[in-house]
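Quick notes on the structure that follows.
All protein chains but one are shown in place.
For reference, chains read A and B in written order, and residue numbers begin at 1 within each chain.
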Amino acid sequence: MKGWMGKTKALLLFTMLTLFLTACGKENLTALAPKGYGAESSMNLIILTTLIMVGVFVVVMIIYVIALVRFRRKKGQEDYIPKQVEGNHTLETVWTIIPIVLVLIMGVPTVIATFDLADTSNASEHLNVEVTGNQYWWHFNYDGEEIVTSQDLYIPTGERVYLNMMSSDVIHSFWVPTISGKMDVNPENVNTMYIEAYEEGVYWGKCAELCGPSHSLMDFKVIAVSPEEFDQWVSDMQAVDPEEEPQDTVAQEGKELFEANNCMACHAIGSSPAAIGPNLTNFGDRTTVAGILEPTKENLVDWIMDPESIKPGNKMTGAYPSISEEEANSIAEYLLQLKPSEITPESAGN
Amino acid sequence: MSNAATQKRALSAVLWDYLTTVDHKKVGILYLIGGGFFFLLGGLEALIIRIQLIKPENDFISAGLYNEMITMHGTTMIFLAATPLLFGLMNYIMPLQIGARDVAFPFLNALGFWLFFSGGILLNCSWFLGGAPDAGWTAYAPLSIQSPGHGTDFYVMGLQLSGAGTLMSGINFLVTIVSMRAPGMTYMRMPLFTWTTFVTSVLTLFAFPALTVGLFLLMFDRMFGSAFFDVALGGNSVIWQHLFWIFGHPEVYILILPAFGVFSEILPTFSKKRLFGYSAMVFATFLIAFLGFMVWAHHMFTVGLGPVANSIFAVATMAIAVPTGIKIFNWLFTMWGGSIVINSAMLWALAFIPSFTIGGMTGVMLGSNVADYQYHDSYFVVAHFHYVIVGGVVFALLAACHYWWPKMFGRILHEGMGKLAFWTFFIGFHLTFFIQHFLGLMGMPRRYWVFLENQGLDTGNLISTIGAFFMTFGTLVFLVNIVYTAIKGEKAPADPWDARTLEWTIASPPAFYNFKQLPLVRGLDPLWIEKTEGNGKMTPAEPLDEIHMPNGSILPLIMTVGFFTASFGFIYQTDHKAWLIAVYAGMALAIGCMVIRSLKDDHGFHISKEELEREAD
């Protein structure tokens, strides 16, 4: 039976190992293949601590298996009474000292990395973005640039971007596993962290603190583009004219409906910092509708018609009069042609 | 016909006996029944969670219901299953291990049980009254403040009741251990399970008041309009997190230390060898408890407490690995050189060592706060604490059940079914939780109602759900085993395992006064000493004389009904002030019982010497 146990374990370990090696998860979501400064710092410590701990585990298992095999009672030993050992000072000292040393080996780099990641003294020399967490979407306001976006955060590669984060309602947590570890977004104070992406890419972000029914649907993206592309994006975004009339007639109709239904009470187009609902300036370039759906017109119409069925508990439900499918179609047409910049998620290699 | 009537009467007599009992053994059994019931409930909730996550974008249950499910699963398992099951064991076994006839405050003991049980029932009433709490078992403000309906109110009142019960038991155990040990039972001769009961009780005493305070603040904010967590009026939600974890982290050790105690009894018994490094084990228990109060903020590494606080709590957390390591190695060397017998009780203990070591390892890894920025609130954490709490606590409970079942119920659990339950549960456990470490690092946060397609999370979640079904099967086999044993189980002698401690010197199950004559303890493992150096029987420390026992009482139950009613009043007075009547009526009933209790002299009763002599040994 013990052989069976051993085999099961070996099989289990082997399965896990294959899974681990063949798939570390999705490349723009996983924390196991870091592509940013914070994620790399974390990964270094993950590797260090894992190696030490696996070492300890191996030692424990060797003693365990030997003890079990050698000292299991055999037939005819029923009356055998083993020597009653009280303890062994040398041994006990050894397994007290060694863990202390191991703790030091893990503790020192941890403390160094902690202070490194918490160092925000140079924030003013870099790009600062004000991040607001909302049920269930993210608001990004680029300090001093007069650019406001939501859901998709554009950043230049190879540069530190400081995020000054606060929540408008409950606690959220900002997590882009491939670039950086997470930090909470609190309602009572601003938390600052910096992120730096090494490579261009569209990185998946997640909310990591339970914030209500649609907590699991509060995804966002960090879009890292080259510094030149980023500069281009900034000037494009600054040049947006919110009043610009669309070319297409359906879209024109959509714009009128957008205004007539007072959508602007919550959704700004342009650089207004107001943030009752997501800013829609570059909606046509968004990677998703509502953070989770493919950016197709059908999905957008579904969302406008009945947001509750897509994101339970969202604040848009019931905030406007009911809209016919045709009207929703026009509004979708209008919103999807809002493409103020040549720099899009495709520029980041999406 | 008349036979059925007698049986009926007998049944109601048994029921009345349990409703009024103050006997620590019966209270212990009540705890096991209550805790077992909630364990099954929490397990059902877990299964529903895993079914929801069997495939991407599943719609088995709605988002709101899912949040209720995870909240109730966590709350139920921690407060209503694991804690009471352990307290049940302590209640039953600890007084026997120190050679006492009952606990110090039998009345409070019964009250503690009823409070716990009514708190659990209250909490679960929410399912039928508009929805369960949905802010997570941690109930972080301001989400818990904004949570609509009465779910979170039930959470607050339910935990307040059961928490009060737990606190009472803690004090009771402390006084019992300090002043009711049998002659010769010095502190350093106490079995490890008694030691861990002692240290756990200290932790309970100092940790639960923090929860009490947190719950009061939450209650005042939700029901009476105070502003502790209302940012607009200057409130601060991080206070809740501090209070919750000042309680919450020691709570982890409240659960795991008794588990350590259980294994420190079972491993020596079935290795036929005394516990290796007994004094180091006692010392390590204290050290873990002490450090357990110093590390609460490691649950808050991402809150933004600053690098100094994070560093201190990181290093303190890693330091807990040292005493825990001492324990693991001492268990290994208890087995080393022994004569190891493997049966179902021992299987659980043997499975614990590697499983818990993995949980401990990931604990140290989580302690490194920079790494934790990735692990935090991801499935990695979910995997970690299930390795500790299932691999540690649940394994301990199941081991303890197999080990002490004969003592408690006089019958031995069926070995074959025990082994079947073990293997399915053990395999299911690793299948469910091992993969979750990787899911977390692959970017899956915890408490996610759905995960999206094409995020590389499908296989891992499927494997995890399959594992959950294995665990369910194992649990069902264990239940069948209990029923089978009750009907056809093999009768147990006083000492079926050739064990070492005092509880095995008396009949299975013991007489209601436990020890006819208090035993004289000559050293650690007193029964083993008498077996190897004496005649195999304890020497009495006193002549046979009458025994003083406490009277049973229905007051604890009535008092609890009062508190239960008042809690309902508190919850619903926000809707209509008429509900304040329930508050006043309930409190009047509870306080009335207290007054009766303190004004009516209750001196207990005596069992005469003749009666004791009549009873066969």
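Here is the rule we use: contacts are C-beta pairs under 8 Å (C-beta built on N, C-alpha and C of every residue); 3 or more make two chains touch, one makes a residue touch a chain.
Here, contacts and distances are computed from a predicted model.
A.B. asks: The chain that is not shown, which UniProt protein name from "Cytochrome c oxidase subunit 3", "Tripartite tricarboxylate transporter TctB family protein", "Sulfate adenylyltransferase subunit 2" or "FecR domain-containing protein" does it carry?
C.D. replies: Matching "Cytochrome c oxidase subunit 3", "Tripartite tricarboxylate transporter TctB family protein", "Sulfate adenylyltransferase subunit 2" or "FecR domain-containing protein" to the record, the invisible chain is "Cytochrome c oxidase subunit 3".
A.B. asks: Counting the whole assembly, list the visible chains that the omitted chain makes contact with.
C.D. replies: Result for the missing chain's touching partners among shown chains: B.
A.B. asks: One chain is left out of this view; which of B:Gly225, B:Gly306, B:Gly416 or B:Pro493 touches it in the full complex?
C.D. replies: B:Gly225
A.B. asks: Sort through B:Ile171, B:Ile342 or B:Ile529 and give me the one touching the missing partner chain.
C.D. replies: Considering all chains, including the one not shown, the answer is B:Ile171.
A.B. asks: Quickly run down the residues of subunit B that touch the omitted chain.
C.D. replies: 104-105, 167, 170-172, 174-175, 178-179, 205-210, 212-214, 216-217, 220-221, 224-228, 230, 232-236, 239, 242-243, 246, 595, 598-599, 601, 603
Everything below uses one rule, namely that only the chains that are shown with their structure count from here on.
A.B. asks: Provide the C-alpha centroid distance between subunit A and subunit B, rounded to the nearest whole angstrom.
C.D. replies: 35
A.B. asks: Which residues, counting only subunit A, touch subunit B once they are in their complex?
C.D. replies: Those in contact with subunit B are residues 8, 12, 16, 19-20, 23-26, 29-32, 38-39, 41-43, 45-46, 49-50, 53-54, 56-57, 60-61, 63-64, 67-68, 71-73, 77, 80-88, 91-92, 95-96, 99-100, 102-103, 106-107, 110-111, 113-115, 117-118, 169-171, 173, 175, 177-178, 180-184, 186-189, 191, 204, 206-217, 219, 292, 312-313.
A.B. asks: Using the touch rule from the top, collect the residues of subunit B that touch subunit A in their complex.
C.D. replies: Subunit B residues touching subunit A: 62-64, 66-67, 134-136, 140, 142-143, 146, 231, 235-238, 271-274, 276-280, 302-304, 306-307, 310-311, 314-315, 318-319, 321-322, 325-326, 328-330, 332-333, 335-342, 350, 353-354, 357-358, 361-362, 364-365, 367-374, 376-378, 427, 430-431, 434-435, 438, 441-443, 445-452, 454-457, 459-460, 532.
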